[in-house]
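Here it is, the structure in full.
A protein chain is absent from this complex, but the other protein chains hold their places.
Each chain carries a letter (A, B, C and D) given by its place in the written order, and its residues are counted from 1.
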Amino acid sequence: MIKENLKRGIFSENPIFVLLLGLCPSLAVSTSLVNGIGMGLAATFVLTCSNVIISMIKRLIPDKVRIPCYIVVIATFVTIVQLLMKAYLPALDKQLGIFVPLIVVNCIILGRAEAYASKNNVFKSFIDGIAIGLGFTVSLSVLSIIREVLGSNKLFGLKVIPSFNPMAVFILAPGGFFTIALVMMLIRYYSNRKKV
Amino acid sequence: MLIPVVIIGVISLILGIGLGIASKKLHVFINPKISEILRVLPNANCGACGYPGCSSFARAVAEGNASASGCIPGGPKVAHAVADILGVSAGTSEPMMAVVHCKGGTKEAASRAIYNGIQDCYAASIVGNGSKVCQDGCLGLGTCVKVCPFGAIQISPNGVAVVDADKCTGCGKCIKACPRKIISLIPVVHKIYLACANHDRGAKVKKYCSVGCTACTLCVKATSSGAISMENNLPVLDYTKTENFIPAANKCPSDCFVDLVSVRPKANIDTKCDGCGACVPFCPVPGTITGEKGLRHTVNKEKCIGCGLCLDKCPTHAISVWGAGSSMKTRQSGQRKG
Amino acid sequence: MILPKTSEITDKNPQVVSGENINLQLNISSSPHIRHSETVPSIMLWVIGALVPSMIASVLIFGFRALFLTTLSAITAVAVEALICKMMKRASTIGDFSALITGILLAFNLSPSLPWWMVVLGSAFSIAVAKMAFGGLGSNFINPALAGRAFLMACYPAEMTSWVAPKLGTISGINGITSATPLANIKSAMANGTFQALDFQDAIINLFSGNIGGCIGETSAIALLIGAVILLYKHIIGFTIPVSFIGTVFLLFWLFNGSGQVFTSGAIIVPFYHILSGGLFLGAFFMATDMVTSPITRKGKLIFGLGCGLLTFTIRKFGGYPEGVSYSILIMNLFVPHIERYTRPKIYGEVKKRD
Amino acid sequence: MGNIAGLIGISIGAVLINNFVLSRFIGLCPFFGVSKKLSSATGMGMAVIFVMGLASSFTWLINSFILQPYHVEYLQTIVFILVIAALVQLVEMALQKYSPSLYEALGIYLPLITTNCAVLGVAIINTGLNQFTGAPFTFIESVVNGIMSGIGFMFALILMAGIREKLELADVPELLDGLPIVFITAGLMALAFLGFSGLNFFS
Partner (left out) sequence: MARKFSFKGGIHPPHSKKKTEHLTIEQFPAPQKVIVPLSQHIGAPAKPLVKKGDRVLAGQLIAESSGFVSAVVHSSISGTVQSVGPFPHPCGKKVISIEIENDGLNEMAVFSPLLNWRDAAQGELVQKIQAAGIVGMGGASFPTHVKLSPPSNKTIDTLIINGAECEPYLTADHRLMLERTEQLLTGILILKKILSAQKCFIGIEENKLDAIQAVTPLLKDQKYREIKFARLKVKYPQGGEKQLINAITGREVPSGGLPMDAGCVVQNIGTAVAVCDAVIHGVPLFERVVTVCGPVVKHPKNYLVRIGTPLRLLLEATETDLSAAKKVIMGGPMMGTTQSDLDAPVIKSTSGILVLDSVQPGVREHPCINCGHCVHACPVHLIPSRLAKFVEKENMEEAVEWNIMDCMECGSCTFVCPSKINLVHFIRLGKFRVQAMRAAKAPGK
């Protein structure tokens, strides 16, 4: 079941490329792999924790105010992440900037809370959180690798391709859009080929 | 430690009370279906459906302006749930399927000109009424193909539209789309229809279509139930009558009928046969049932068309039809039910 | 609905069956049955023809490297388009020569000292992303050549803004001396406060002949004007966009010329200097007038030209770049759908809608 | 250099140079979701401007008078999102009740705005330093920043909607049809917007 869930989170229900959720952070922070992974893990943490808590308290919450309640739960974990990052990873926190608090409004997290955690038990929600979170992290990493290599010819601060003059546009805004279009096109191409 | 708790608590309290009062005071009635749909939606308000938020999508679905499967993050699961709320899948009447009343493609039906324009049947019909001589023939430019939501219609290599019986749901979109009005619905259980819509006289039809109905009325004569009648040089099949049209289809000299069952099951006479010969006169294909009086009769499988007319005629119930498997079952059930 | 080309339809000759009234197969089609002789390739060839004077001028000014880069860019553009057509399994569209124009125009917008592989990269981007991704000629919303230039500008800002000194009259090649463009001079003069000391009078003649630093095809105003006259004469471009574009820039720089004088004859040299330098003529006559990415109505073209002019002025005067023509056209390209919507012509016999 | 110039600087920055969508990558979900049709893009844009203005003022007040005095800035995220969510819901209900026509025009976009990161984004940005003055945002500045960022959002949204309506008429290759081509469009738009970078009217 865990394997299936992971597969679902990374491939068939990939939050960025398939469900098209959480686009803002994925485009904004994928300028370097470190940022991408950092963002992905932070979101995974929030997603998993909030999934667990929400599935725990789902019976206590009246239907009418469930969305505000979910948001409070999520916001709490986001604040925890913020504080943790400020304390232990200040450089990364500075890099990610405003996008750490913006995890609150990441559609993936609220979406999973509403669509999954509020209907399933704690363990299932936990697995789901991890799976979807990993899917998000993997997608972010893919985007980051492409953008960092093309845009600054570096990965973890190391030069990748010798005598390649990096195309700065890929770490700028337009490059982000082009990269995600490119990845989506490739995914579509391969899934089309599989069908045939 | 106390301050944050107090702040959050107070703010939440104020907001909660405010919202609670507001929702009472500002209550507006909304369609319960909308809230029901809203409940099954992911409520991520991501906007991927093209609507501003889940509730407006739900309203659009409830009002029939959006497709039940419009929610991208929800995927097929949500789509099914929404469809269930709408009651889309609930079918009540007899299942129907669309058929094209023409089989005269480029090989069989003559053309009088070369059409040079937009590949669309309407477009062709407004330019000199199309390039076919037959004024009721399928133009084969695929307007029905384009409107079919299920991909059930294709233009055959021969240039006529053909409906895939397995995919067709009988929604009737193609009927409205056809400029020549040669698509209609038939009950799915009936697998036979007349594939011609031409009202010209027989002699004329023969000149320009090798599979056109010549109004010879042989099919009318082949049905005893009166389920086929001639109207304006064209047989009309009445599917409400108890009739399977197999003999009629076999009688047609121009091969105008289409039988969607490729191999019909054949009649078989078992050992209960006492050789009374009561079945012989009812067989529409002379020489199919043979045998001496008093001895077990046999069916010539080459000739038998599987119409089943002999079944009820046997006093000893010695005749059964078998051979071609599943598709026969549907036909027989339809036939029995009438 | 993907429509087959006419040739494909008529190739599929239906079988002629003898019968009633049939003895010859006439074509049936919708009216009208006669057509004007002008075709898309003929329009494109005229544009290419109109670019030839500038090409010659660029060789005279920057040497054969200009020709080499232009050819390279054009070949890349055509090759990429052919390749993408093949990948998309669509009929090749290189026969309409639009890719060739994109290639040439891109090169005209690049510095003659740019490394050759950057030209190839930009040209490939122009065609693949800005044009073919949208479905090819007619479907792109943004000028492909300028998008390619903006792409290279974002990728390699340093290389894109290093210029070589012109060598009018010698065609031996680039002399390797780096030089600034007239607009960069102004920009830095404004920043340093030495604007009043600039000598505009002397520069004007060089601007006309093109004996200045700058992009391959943009320096020689005379050559560009010759091309523009050809296009105007053939009715391939109208006056609306170039006149409103250049006119706006002229008026705005006459108004805000930096000398504190407004609309005076003494200050008129500055706007002249501005319209002759940089890519304004190239942009106004050859790129803003790109049919696909400019509004279809005359009123729309006027608004488009005014907008381009205003943006060019804004970027040159207040922006981060010395030159604003290409960005202003790109930005106005984004507005085209709205301009077209709001400048719909009043139809014959229009009845006021009763709400 | 008066106050007005500073506000204009903020405005230009928010609309053109640091456009939320095209250079800051904030508010992308609605940008791609609601830009199919011009009419809904306009409605959404108006609603965003309204809510962003409102949210900026409320969050600035809360931040300055509650969070900062008690040194609990770390509660920012929770408090802001709570306020925004409640605000949006209140506005929605009020509109639905008192002005159904306005609700039809704007209200239906409101639920989408709660989770629009642009609103929370601008609230958080307003707690930082004003890059033009180097000092913290004043109340007026933060409201102007909120409204102008909303206008920038609407500006990009409307441009996108116009282009997408035109794209409906194009023969986009199958591999790119749908969202990929919209991303490419957004990329090209962002490329064009680079032309605004470094824009400064008051040097």
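Methods note: a contact is a pair of C-beta atoms (placed from the backbone, for glycine too) under 8 Å apart; a residue touches a chain by one contact, two chains touch by 3 or more.
Remember, predicted model here, so these are calculated numbers, not experimental data.
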Legend entry - Neighbouring displayed chains - absent chain, whole complex: B, C, D
Legend entry - Sole contact to the chain not displayed, among B:52, B:74 or B:130: B:130
Legend entry - Positions on chain B where the hidden chain makes contact: 112-113, 115-120, 122-123, 126-131, 135, 176
Legend entry - chain D residues that touch the omitted chain in the full complex: 168-169, 171
Legend entry - In chain C, positions touching the absent partner: 1, 3-6, 9-10, 21, 24, 26-36, 38-43, 93, 96, 98, 135-139, 291-294, 296-297, 340, 344-351
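The working rule: only the chains that are shown with their structure count from here on.
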Legend entry - Path length in steps (a step moves to a chain that is touched) from chain A to chain B: 1
Inset, instruction - Please compute the C-alpha centroid of chain C, do the same for chain D, then give the distance between them in whole Å. - result: 33
Inset, instruction - Return the distance between the CA-based centres of chain B and chain D, expressed in whole Å. - result: 51
Legend entry - Inter-chain centre distance, chain A versus chain C - centres from mean C-alpha coordinates, in Å: 41
Legend entry - Interface hub residues of chain B, defined as touching at least two other chains: 12, 15, 19, 23, 44-46, 48
Legend entry - Per-residue multi-chain contacts in chain D, two or more chains: 29, 32, 75, 78, 82, 86, 89, 114-115, 176, 181, 184, 187-188, 191, 193-194
Inset, instruction - With chains as vertices and touches as edges, which is it: line, ring, star, complete or other? - result: complete
Legend entry - In the complex, chain B residues that touch chain D: 3-4, 7-8, 11-12, 15, 18-19, 22-23, 25-28, 44-56, 59
Legend entry - Complex contacts: residues of chain C adjacent to chain D: 2, 88, 129-130, 132-136, 138-139, 141-142, 147, 150-151, 153-154, 311, 314-315, 318-321, 324, 326-328, 330-331, 333-338, 341
Legend entry - Partner chain C, residues of chain D touching it in the complex: 38, 158-159, 162-163, 165-167, 169-173, 176, 181, 184-185, 187-189, 191-201, 203
